[in-house]
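The structure that follows is given in the form of structure tokens.
Of the protein chains in this complex, one is absent; all others appear in place.
On to chain A.
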Amino acid sequence: MSLLETVQLEHLPPGYDISLALFRNVKNSAFLHEQLLAGNTEFEYALIDASVLVSRVHALAAVYRAVSDLLGGRLRSRNVHSEIVFSLSPNNNIAESFRRFGITPATTSLLVIKVSLPPSSTTDTSTASPLSSPDIQAHLAANIEGDSLPFTDASIASLTDVARIKKIYKLNSGGGAKKTKGAVNGAGIHGGNEDGNNQDEVHELEVAVLGAMALRGSNN
């Protein structure tokens, strides 16, 4: 059984339920990737390579951006799920964002995200049926060969490739988010201050990534 979490994000209208499930040791990424390429409507998910995620907030920020752009009629890619992947990008290159953040046949750590739209919000009947959480859970259990993990900062951190994230977001000037002698002391944006130094570093990395996403494509 997969551990599926459902959240609602601030400032979005009611009915936009976000379901998330995290997996490691995924064995059938090639198959899943293939379903996306083929446009199989049973696989309307954002399938994200979890090794390029820093934290829960990182993923939720991309969902928020994508749903906002959907509501504002500003989607740049095919649908809200592909837009989530693109929303992780620090630049406007959509194809590159899919290669960097999306599932590839080589992916082993996977975050699956599904946005359920309220029934009234769509004219496209193929996406008009909001799936219930048990439906999604069953579908994931049947189609993803991998180990389910709770969608927590700790699980994400265990899968993160920090060097790659710094490279993608161009945070390499002497260690991405530089040490800040007491600056930004501790308290993550969730207000917690778990394990001291390392926690600070992860937090600064998260904040740098959020800034890069917010500025997507608007640099210079």
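The criterion applied here is as follows: contacts are C-beta pairs under 8 Å (C-beta built on N, C-alpha and C of every residue); 3 or more make two chains touch, one makes a residue touch a chain; residues count from 1.
In this text, contacts and distances are computed from a predicted model.
Visitor: Please identify the absent chain by the protein name in its UniProt record; candidates are "2Fe-2S ferredoxin-type domain-containing protein", "Transcriptional activator", "EKC/KEOPS complex subunit BUD32" or "Exocyst complex component 8".
Guide: "EKC/KEOPS complex subunit BUD32"
Visitor: Tell me which of A:22, A:57 or A:110 is the one touching the absent chain.
Guide: Of the listed residues, the one touching the omitted chain is A:57.
Visitor: Out of A:33, A:65, A:81 or A:100, which is the one that touches the chain we can't see?
Guide: From the options A:33, A:65, A:81 or A:100, the contact with the absent chain belongs to A:65.
Visitor: Could I get the residues of chain A that touch the absent chain, sorted low to high?
Guide: So the residues of chain A touching the missing chain come out as 7, 9-14, 57, 60-61, 64-65, 68, 171, 173, 176-185, 189-191, 204, 207-208, 210-212, 214-215, 218-219.
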